[in-house]
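Step one of this worksheet: look at the structure below.
Of the protein chains in this complex, one is absent; all others appear in place.
By letter and in written order, the chains are A, B and C; residue numbering begins at 1 in each of them.
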Amino acid sequence: MQQKRIRDFGVKIGKLDTGMNNSITDVEGVSVGHVTLSEGNCQTGVTAIIPHEGNTFMEKLIASSYVINGFGKTMGTIQMKELGVLETPIILTNTLSIGTAFDALIAYMLERNPEIGRTTGTVNPIIGECNDMLLNDVRAQFIEKHHVVEALQNAGKQVIEGSVGAGAGMLCYSLKGGIGTSSRCFSIDEQMYTIGVLVLSNFGILSDLQINGRAIGKELKEALLKSWEEKDKGSIMIIVATDLPVSERQLNRIIKRSVVGLSRTGSFITHGSGEVVIGFSTATKIPHFKPKHITSIPTIHEEDLDLAFRAVGEATEEAVLNSLVTASHVNGRDGNERPAFKDLLKEFNIQLA
Amino acid sequence: MQQKRIRDFGVKIGKLDTGMNNSITDVEGVSVGHVTLSEGNCQTGVTAIIPHEGNTFMEKLIASSYVINGFGKTMGTIQMKELGVLETPIILTNTLSIGTAFDALIAYMLERNPEIGRTTGTVNPIIGECNDMLLNDVRAQFIEKHHVVEALQNAGKQVIEGSVGAGAGMLCYSLKGGIGTSSRCFSIDEQMYTIGVLVLSNFGILSDLQINGRAIGKELKEALLKSWEEKDKGSIMIIVATDLPVSERQLNRIIKRSVVGLSRTGSFITHGSGEVVIGFSTATKIPHFKPKHITSIPTIHEEDLDLAFRAVGEATEEAVLNSLVTASHVNGRDGNERPAFKDLLKEFNIQLA
Amino acid sequence: MQQKRIRDFGVKIGKLDTGMNNSITDVEGVSVGHVTLSEGNCQTGVTAIIPHEGNTFMEKLIASSYVINGFGKTMGTIQMKELGVLETPIILTNTLSIGTAFDALIAYMLERNPEIGRTTGTVNPIIGECNDMLLNDVRAQFIEKHHVVEALQNAGKQVIEGSVGAGAGMLCYSLKGGIGTSSRCFSIDEQMYTIGVLVLSNFGILSDLQINGRAIGKELKEALLKSWEEKDKGSIMIIVATDLPVSERQLNRIIKRSVVGLSRTGSFITHGSGEVVIGFSTATKIPHFKPKHITSIPTIHEEDLDLAFRAVGEATEEAVLNSLVTASHVNGRDGNERPAFKDLLKEFNIQLA
Partner (left out) sequence: MQQKRIRDFGVKIGKLDTGMNNSITDVEGVSVGHVTLSEGNCQTGVTAIIPHEGNTFMEKLIASSYVINGFGKTMGTIQMKELGVLETPIILTNTLSIGTAFDALIAYMLERNPEIGRTTGTVNPIIGECNDMLLNDVRAQFIEKHHVVEALQNAGKQVIEGSVGAGAGMLCYSLKGGIGTSSRCFSIDEQMYTIGVLVLSNFGILSDLQINGRAIGKELKEALLKSWEEKDKGSIMIIVATDLPVSERQLNRIIKRSVVGLSRTGSFITHGSGEVVIGFSTATKIPHFKPKHITSIPTIHEEDLDLAFRAVGEATEEAVLNSLVTASHVNGRDGNERPAFKDLLKEFNIQLA
């Protein structure tokens, strides 16, 4: 099934070209998998991002995190900040299931790395979360360890968007949200580079929604007869992948710019919205065990970062819009429901372009 | 002389009401003064923001700074972060004149506080800067100490905008920029509060400029036959004043949201653009000398911050646009010049609303 | 059973007086509970610190964390930094069991707060860890949810130290380490205040150990015929409780000074040692739901912090030494063992004072 994405509605975000699939998986080696639980009160799931095809513990990637708004429980950022590396896949799920996700990811890593806890130290799992309590009975903690493993096993280059994986029960601008992705390509000194973004969107209030500068949220809100309490208790997780050769400081500068894209969709980064960015670069593999020779880390000149800044801003904006426009209507916990943006566009005969 | 501001062009930013003068000086006690040097190669100046009418050293204000992009030389933020207070006026000027500004502000503070350096410790001046090297001969360091004192003496409630004070030689989206201001009012539990923003704008490239979602920069760029190298080596200083009772942590959360407004004018926060926010709250005075009784700091409930977040986003966006639309054409260093946005609107007969 | 602590060996750390029990529980309302698993390959456990006697979710405490060295997986610090509060007990356990501890603490909080995930958002559990892989089969993840609940239920004012709770399998300066505690009292304006520290020690190499300036580690190392590979892969968790009225900024300044005490026991804060401090003040309760009136937060004058800085430095130093001197010999995983410091003192007839 081909999903209709924001570009299919005629909306083109920014100036830069997208990658082949306009997806985080345009960065070579990156794959994404989902497990979706969708039945009655249970509207939740798991999304796994695998950063490269090798053993991430043995060959770590330069990585960085950035907290836009820290009302969130993302795990693993303390060590990522200190050591500057990613050494596991990234798991996204609902807020109250991150303990389970941690346990499952630990088991997955221990199985693949018998040295951990024996001849070498520990491993630092990265788990991100948003709170899907409106549509999902989050207190029930539906996620089990095997779901996490299945999401990892499902990982591939094709990324389904919308109400899937960790996005099953999430909202975006008071409508149904969830998973979205996008990418940008650009060349520096005749070398092509890619930045890909995947979001788990769960933030915003309808009247703030903007698409390419148009205040579509206000229009929709007036068109809809009913309305919801517009209290943003959401969150967004933003995963940024790139093949640019950068230091962790440079990578941090890049991922901070995701806030630009977020802002342009209408967000004011509300108090209750945990917004965390995790970024990694596949350009250099940092060996776990000390190699014979000193590692050299190729890094672009600081002035070349501007293209990357633009890329991450544009791709974040488009990934959010993709999460919104691909999501389907969900009937969830205790009869709570949220409409799909795409259904509203039809219902009210709104053209985006 | 009444300046024509962005609202006078029919552009209304955001949902919240402005304060009486739509200015940072809507926050009671705050005043602003300029000294402008504009002749030939010398296109620079000083802008002073006085945070309250008393002795700021003896009665400090809760304050916080936030670095959006640290390609800048703002002075005083280390101590502000550690101690959480502002104890001097804030001076804005060009990059290479902050030493002079420091010296002048020190002299000003020493004169008013004979205890400093004798019976009590030192004082922490806050100096912000942008680089006006295109229109101004920044190497000549035209600013002298007396200019800083004059800017402080000139301070009043009326804020002139555009090519004045520290903004004399600054650019904004490749056009003439400089000083802009705006404010927002909102009520919490029937008490009215104000957030005011003043910007010194010196960033951005024309083709990125957006006004209320409209890609006016692209339009203008196509209309203009000539173009400039669009390399952003700019900066923006953002000063946020409020009378909200907040802790320095809460204030920091507020001022971080200025990036939302910035993003919506079209910025991607480029590498070369030093973007620093300084915020203070007039709600509580922190005594320099230890008082007899423990100080109690009234602080709003965290959930009430959302209105403040929206306010600072909107006011920052509008302050940037005000700096752009009020600025006048300047012929500066070595024949360099930049047109005024308002002149281009006329020339190409563009309506903003 | 009365344990022999460092003062019982004639060693007096610092200038300030201790609290009544020289324990973190000298801070009113604070209690501590352990569950210890000690059999063969299983040498691990859980330690719970309950910050006050009420409902911590409904009445939060001002809190702050500080990362001395981020080679660690402590959970919950992102939100603590953003919101400045502690809203759950603090759980300490081994590195690979923090997922289980998270799950158990979530269940404990959900049970006591039916609003969570229904009419209000989520809860932010604080879980700290050290890696006990030498003596404990950490890969086996022995900790089960009920252990965490039991540790919470065991909480009381009497704190057992040494090879107990989360400290069961931990090392300190290559010897057996684990749980230690200490406190300091001081008066400001005739009001008495207490700072208490609890550590989970698991760091350091023997030859670096210093007690009150004496290089006892070097002496011991020479006396011992056998030696261990002195590679520090440890960690330390430091919990700081106080009844001082402070802002979260001030609290952060206080807890940073724990590094002074740590340094004086001989640590160089090695690469592999995750060292994280969590602090809270019981002076102010921050209500979860918005109260009718604005909250006022009493805060001491900045100059009075110096006593608190000294107190936390001294108490941290003494807590580490208490963890070392109370710990008992443990035979653990695969025949690995570490001697008790107190046994070595006897064996080599060393007087500490």
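To be clear about the criterion, a contact is a pair of C-beta atoms (placed from the backbone, for glycine too) under 8 Å apart; a residue touches a chain by one contact, two chains touch by 3 or more.
Values in this document were obtained by computation on a predicted structure and should not be read as measured data.
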Displayed chains contacted by the hidden chain, counting the whole assembly: A, B, C
Given C:Ala63, C:Ile106, C:Ile236 or C:Val259, the one touching the chain that is not displayed: C:Val259
Contact partner of the left-out chain, one of B:Val11, B:Met58, B:Ile106 or B:Ile294: B:Ile106
Among B:Gly14, B:Gly72 or B:Gly165, the residue in touch with the chain that has been omitted: B:Gly72
Absent-chain interface as seen on chain B, which is shown: 67, 69-79, 81-83, 95-96, 98-103, 106, 110, 116-118, 121-122, 124-125, 131, 133, 137-139, 141, 233, 272, 274, 276
Residues of chain A (touch criterion as defined above) contacting the omitted chain: 82-84, 189, 245, 247-249, 253, 287, 290-291, 294-304
Contact set of chain C toward the excluded chain (per top definition): 15, 69, 207, 210, 212-215, 232, 253, 256-257, 259-260, 263-264, 267-272, 302-303, 305-306, 309-310, 313
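Note that only the chains that are shown with their structure count from here on.
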Superposing rotation of chain A relative to chain B, computed on C-alpha atoms, to nearest 5°: 180
Chain copies touching (chain B, chain C) - same or different residues, decided at half shared: same
Intercentroid distance (Cα basis), chain B paired with chain A, Å: 34
Euclidean distance of C-alpha centroids - chain B vs chain C, Å: 44
Numbers and ranges of chain B residues touching at least 2 other chains: 253, 302-303
